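Left out: one protein chain. Kept in place: all the others.
Showing subunit A:
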């Protein structure tokens, strides 16, 4: 069963050709890591999967919904496909507990007590149950990002999109966030698509690696063979640069 399918997808920002002839299928339960130099279209690709970016042409099917179809209710897709951002984007006017329990209350119509109970369990999972009453401004970046993951999980999504989740963090915070992401990946039913430069995480957790450059998918291979012998010269260069720095 496929979770996400791109068929001949193109994306233009004015004259800039951001995504070129993208064909990609991601199955349910798969963990896919997308890598590539900055400006290669990784984030654009990821953000199109929950409709934060629209596509210019082609076909994009997410969880059996056609994103290009105007009749598709994008909110329904977003209930099933969560997103974790580089800059966390926690709700600044809400406490940690409210951040996690708000969408279940408003969207899934859970009652307050139930949603807060579930939120506390998720905060425990990410190791932050003692911060439930804090505001995001009182947390460190790593803590914020773990709350953001809990917030996405609270909607019980089928898929989670991670847009460079550790790029804005201090080095000593990265491990905690990656540990939480590994816990999420351990759930076999969860589809995860992760844009990251954390090669250790990719090696350990990813089923597949997708390498992008200049808006194209240059290589799409299972993790072992990608790291053992990348076929594309640009992928080889990229790997040697980020592994040997």
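In the analysis below, a contact is a pair of C-beta atoms (placed from the backbone, for glycine too) under 8 Å apart; a residue touches a chain by one contact, two chains touch by 3 or more; residues count from 1.
Everything below uses one rule, namely that contacts and distances are computed from a predicted model.
Novice: Considering the UniProt annotation of the chain absent from this complex, which name among "Amino acid ABC transporter permease", "Chemotaxis protein CheC", "[NiFe] hydrogenase diaphorase moiety small subunit" or "Beta-ketoacyl synthase" applies?
Specialist: "Amino acid ABC transporter permease"
Novice: Can you work out which residue in A:78, A:131 or A:234 touches the chain that's missing from view?
Specialist: Per the contact definition at the top, the residue touching the missing chain is A:78.
Novice: Which residue among A:95, A:152 or A:223 touches the omitted chain?
Specialist: A:152
Novice: So one chain is hidden, and I want to know which residue out of A:56, A:72, A:89 or A:134 touches that hidden chain in the complete assembly.
Specialist: Within the whole complex, the residue contacting the unshown chain is A:89.
Novice: Quick one: which of A:9, A:24 or A:103 touches the chain that's been left out?
Specialist: Spelled out, the listed residue whose C-beta touches the missing chain is A:103.
Novice: Using the touch rule from the top, list residues of subunit A that touch the missing partner.
Specialist: 50, 52, 75, 78-79, 82-83, 85, 87, 89-94, 102-103, 106-108, 148, 151-152, 155
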